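Missing here is one protein chain; the remaining ones are kept as they sit in the complex.
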Amino acid sequence: MEALFSILIGLFFAAAIYLLLSKHTVRILLGVALLGNAVNLLLFTTGRLTREVPPIIPAGMETLPSGAANPLPQALILTAIVISFSFFAFLLVLTYRAYQELGTDDTDEMRLAEPRDEQLPPVGY
Amino acid sequence: MNTLILRTVAPFLTALMLLFSVFVLLRGHNEPGGGFIGGLIAASALAIYGIAFGVSAVRRAIRFHPMAIAGSGLLLATLSGLISILSGVPFMTGLWVYPVIFEVEVPLSTVMSFDIGVYLVVVGAITSIALALEQNEGES
Partner (left out) sequence: MAANAPALTFFALFLPFIAAVFAPVLTRLLGDRAAFVLSLAPALAFAHFCTFLPEIAGGEVVTGGYAWAPSFNLSFSWFLDGLSLTFALLITGIGTLIVVYSGGYMKGHEGQGRFLAFMLAFMGAMLGLVVSDSFLMLFVYWELTSITSFLLIGFDHEREAARRAALQALVVTGGGGLCLLAGLVFLWNITGVTQLSLLVHLGDGLRQSPFYLATLLLVLGGAFTKSAQFPFHFWLPNAMEAPTPVSAYLHSATMVKAGVYLLMRLNPVMGNTPAWEILLPFFGGITLIAGSFLAVRQTDLKLMLAYTTMASLGLLTMLTGFGSAHAVEAAVLYLVAHSLFKGALFMVAGTVDHEAGTRDVTKLGGLRAAMPITFGAALLAALSMGGLPLFFGFLAKEEIYAALAAGNPRAVFFTGLAVIGNALMFAVAFAIALKPFVGPHVETPKHAHEGPVTLWLGPVVLSVLGLLAALFSGIAHRYVSSPMASAITDQKIVIDMSTMPHLGLPLLLSVITVLLGALAFWRLTELRAFMGRALESLGPGPDRGFDHFVSGLVRVSGVVTRLIQPGRLEIYITATFILLAVTLLVPPFVFGELPGFPTWPATILVQEAAFFAIAVIGLVAVLRAKDRLTAIVSLGIQGFAVAVIFLLFGAPDLSFTQFMVETLSVVILALVMTRLRLSPRDHRPLAQKLFDAMVAIACGLGFTLLLMKSTQAPFDTLLTDFFNAYSKTVAHGANVVNVIIVDFRGTDTLGEIAVVMVTGLAVLALIRVRAGKRAGSGEGQ
């Protein structure tokens, strides 16, 4: 099963990176969203896969039943999902604001901080 | 968004989701759930309310600024950790008390208050983002 997941995750990464490599902020944004899922699945798979038994200790027992899922990657991913959502929201608003201010979503045109014809700093003391 | 169906359903849906979010939050220690999920459910509930009735209605309904809610959550979470230091054990060690209220033993812990803090931060921050975006639409 892990091999199948590996292939699926490879596809996720390839799609995310392909989108990230484009010049347009909207596509980059979509890429970031996919990249988050790709990384989460990667973490999930490295903790090994089990079917359907959640890591919850049944009443009357002290430890997990055998065959339960690995709880550690789940805990890591749970917070990662929320963080990547916040990150996504921030990037979304940044894209939106950049478009409003600069009138473009082409990253080549966004040169406010690094103008194309930037002069060297003056030589002085 | 002026659909009649949404406007009719939204208050019930929001109330139900908020209740459910608290339920998910509190049972999180022993069943699937917890602060993150509960917070996200509550934030969605408020977002739905906002889509149906507008941002100002939501702001009136929750009374405090969403970031103030988030801030109080962060404070609560930090304090939950600090209590441990006052008790002489390392930062973030869970402490438990079992008071009996109405003849029922209620387990309370710093872990729970920490989870409530997480809940509040997630509700506050995400609602704030959603409202900010919705509001902007209302203006332009």
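Quick notes
Should a chain be cited, it is by its letter among A and B, assigned in written order, with residues numbered from 1 in that chain.
By definition in this document, contacts are C-beta pairs under 8 Å (C-beta built on N, C-alpha and C of every residue); 3 or more make two chains touch, one makes a residue touch a chain.
The shown structure was predicted, so the numbers you read here are calculated from the model rather than taken from an experiment.
On the side of chain B, the interface with the absent chain consists of residues 24, 28-37, 40-41, 43-44, 47, 51, 66-67, 70-71, 73-74, 77-78, 81, 91-92, 94, 96, 107, 109, 111, 114-115, 117-118, 121-122, 124-126, 128-130, 132-137, 140, using the contact rule stated above. The chain not displayed touches chain A at residues 1-24, 26-28, 30, 33-34, 37-38, 40-42, 44-59, 61-64, 68-72, 74-75, 77-79, 81-83, 85-90, 92-97, 99-100, 105-108, 110-111, 113-116, 120-121, 123-125.
Methods note: only the chains that are shown with their structure count from here on.
Partner chain A is touched in their complex by these residues of chain B: 30-32, 34, 36, 40, 122, 125-126, 129, 132-133.
If you check the complex, the residues on chain A that touch chain B are 54, 56, 78-79, 81-82, 85-86, 89, 93.
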